[in-house]
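Removed: one protein chain of the complex. Kept in place: all other protein chains.
A, B and C label the chains in the order they appear, each numbered from 1.
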């Protein structure tokens, strides 16, 4: 006995590649399809519609096909409610739970479609049917929504016994972002892809325009810098961007902060004088000592307030009330008192920032960029800069439809960017 | 008024490069030297001796020169005691603290030379003068040495107020490993450097010999694998090496363990069937579900004992009582109950393993390899394998005198290595 | 006044991505489209058909759109003859000449469709209307086709004054290869893409199967090796594959041949003993001397016949009558008498081999792989192996629909491949 279901696709499903990927997925997974209706948009501003019946040998083979089609934006035709099952224990999902994409998603509950809040990839969806607010929502303690049911994502470690978790594929609509039309406007360059064939200066100009546009429209710019930014001498330029109000949040590691503080304290980074290029001494002694001095002061903010730290990226964050998250890693020295040592706590802090971000600049750090990227919806704009093409590819491929990768030297990129943002 | 001090170098100081680096350091840092005595070994098995007076403009300029010379193995001529100062607060070092190298080190205390225990780079040295044991020693609770003073390293976060910390440069002798003589024996190939010009199969044979030799001599082999090892299909071969007793400890991340467990549960890694190369479905659903099932079981060992997990690297570790450390990161899903979420706790667990390791195999993971490498003395043997030359260079340059780098595919390296180790 | 033309697409135009790229191209280039007919294949083995009218501001804007659509496989609807213009001079093409893709192509001439012979990218198409044979065809002196008109490619430097060259876009049909259905058979793995997520050993097995299958079906295997293959110790394994008849042609550079000969003469490659890993002496003296000795003998074949050379890849090529092309470069020492010093002559020799190749193995050489790839039709199967992902990406992206890239160590790949091919 074969099993089959009908799915629908709608939108710019041809030129966005959605149709191609859907047909390919069915074939890859051993199924077959019968297109029942196909209305093609005859002009570039018209959408298309496809309804097709997908068949596999049995339900076991059909399910993964439907799962994949969902993630591609093909939704089950039949308007049924999403299935809910209670989580059997804390941090345990029911069998067959629905694992999210990072695309805008709705689920059908009691006959109505609910937007899934805080969409993020690889999460479960929890439905809160009551009208009593959302005590269970993992990271949204400031939200009060007294009426109506809600649906929101939860990462595995936030699942609590009894949470009503969406399972199966029915009653869920995923809406992947479409390919942008046209190439105009400050975000016109954001058509994905990696820049190896694009002129560096022009692309830097485009990124500068996007930052200015985001700032002017009241959006939030999140910067995710790695220590290489400081080693390459671009620290003062990032500090200027913070001081002038173009950075709304910063997400980094312990190492970035320590190198930045060390430079203020000793004019060195990793023991090298960044102005004269001279190595005054080998080793990490200054690195350790900078941490020790900040611990003595009680943290970065007290160190700034006590006049221990007088310049740099972290100084400007403190002085200009730009919130920062410093996540710990097993590679760290110290760490600083400000560094979040627990990885789950650090992820939650990163998640809170990611949810507020409209434009994210990932600058020469793979670990922190991946961690931030994991929490971003596909609607966030992302610019990823690294001198290693593999890093850029890995980040751009992770899922934002408007991610732009640029293989360049952060040590020349940031100064040129700051010049363009600040001097027009 | 100029400042000057006399330093000595001893050993194979010419062909090890020690003389060259010492002369270079003095000149780089603006000092001058006067060689007072130079007895050159006239044959290759004779050591040399050099005593020279180093002069700089003032003490402020002389100190960094002496610090650097120390790290290169040039020791102050004058036999004085090391200076000790109490730590002013928890996690705060006194000004001018001595920051360690990863080379065997001795300090002079009460006229006698003490070996510094648990040598590791970028630490402080704490001296415990009393005969009352070592309650303060950070990671050595099993050691009882009732008599005499001791000196041992402490990382910054283990420093407690009042700890007697070595400061300055006097009374300290560093002994960098010398260049190995000859190229014979199973470790003969370990003369550092990176393998890009060496025949891959021959070098794999050398690594296999080193593993067998370490096992036969009762030494400890520590394996540090990354998830790429599993994606490339080499998981079963690493599992065989564990099963057959050639792996004594394993240090990895949450991601490695989850991919390994997922493969056992579903025959997939990151959603791909590793035998047939087919992607049965996209996304991380299996990944999340594998974590959830192990959480339900109560951890990896219970999951093995309950028959949930029946094969793989982690299964063999549990079954053969090979201790493993899983360190958390902000990139993790889950994490597993076995994963150490706190980065300082994870470092300490890594440190305990590193202190026991005689041969370390770093296989396709930068983060965990750096974390392990940070804790290793320069006397440990290290083999680092990665397909990215930048990763290999970074790891080999960090300091082990007997580190060997190999730029190759871990997916062919591990199967060929297992064949050579197990079949001779 | 706007300009518009009607184009058709036919085949598996949705799941091959052809429709998506066509719609995207029109929009990218500022045009608009009106879909006049769209018959979608309702099952996976049915083809689709699309006819659409493309409009732009004027002819100047329309032409590049039509050019791009052509290259994507969209052909002008109107059945007119291709336009021909005589070349104004040797090595000079008429304005508006049609530049080829590497896909199978037909042109309409005197109302009939002619297959374009020797299809290769970035060439002009020359039509020979007469029935007098093809004295002008650049590289096909052995072909005698007395009847009917012919069309074939010519690279720019082969164009002669008066050649009838196709211009414009009308009367040309391009047929890009479709996405393979299913994943079975020895070539089932050849669905393009790069292997970083695939198990190395399984993929090597697939390549071995493809070589055996090609040999058994009487096809030609062309190997394109770089010197890194020899440095990594894989020379003897490639020599075995030549000796056992699995290599039909070899295309390499002067450097590859010299390193191979040097190894036979002195047991070294670049001055290193490849068995013992010892550097017997620095420098290129052996390298130069190997060339000198082969020059003294009169070339590689005479050197083999005179007993100067007794093993290695080049020895096996000579002994087993496997034709080889050695192309010169400005990086060469010597060169050998067999090396073609003139770059245009070398390209022509490479082209002759490429036209006969059914399966091409590109092994760790960017320069020679690009040169061979430039001459291949998109119907040739290509396997590209390199440890540098950027090299693999660049080669796989160049155009073969059945190119497979594998990021691995050629020093382990070739031995494992030879074992699988020769021992099954």
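The rule is simple: a residue touches a chain if its C-beta (ideal position, glycine included) is under 8 Å from a C-beta of that chain, and two chains touch if they have at least 3 such contacts.
In this text, all values refer to a predicted model and were calculated from it rather than measured experimentally.
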| item | value |
| --- | --- |
| Among C:3, C:212 or C:288, residue touching the chain not depicted | C:288 |
| Absent chain, residues of chain B that touch it | 14-17, 19-20, 23-24, 26-28, 32-36, 38, 40-44, 50, 52, 179, 181-183, 389-390 |
| For chain C, the residues touching the chain missing from this view | 25, 28-29, 64-65, 67-68, 71, 88-89, 91-93, 95, 97, 99, 101, 121-122, 124, 155-157, 278-285, 287-289, 291-292, 295-296, 327-335, 341-344, 346-347, 350, 367-368, 370-371, 374, 388, 390 |
| Touch list for chain A against the chain that is not drawn | 183, 189, 196-204, 206, 231-234, 270, 272, 274-275, 277-278, 387, 407-409, 411-413, 415-416 |
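We adopt the following convention: only the chains that are shown with their structure count from here on.
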| item | value |
| --- | --- |
| Highest C-beta pair count, chain pair | A-B |
| Chain occupying the middle, per Cα centroid | A |
| Of all other chains, the one whose Cα centre sits farthest from chain C | B |
| Equivalent-chain rotation between chain B and chain A, CA atoms, steps of 5 degrees | 180 |
| Chain centre separation in whole Å, for chain B relative to chain A (CA means) | 33 |
| Distance between chain centroids, defined by C-alpha means - chain A, chain C (Å) | 40 |
| For chain B, residues that touch 2 or more chains besides their own | 278 |
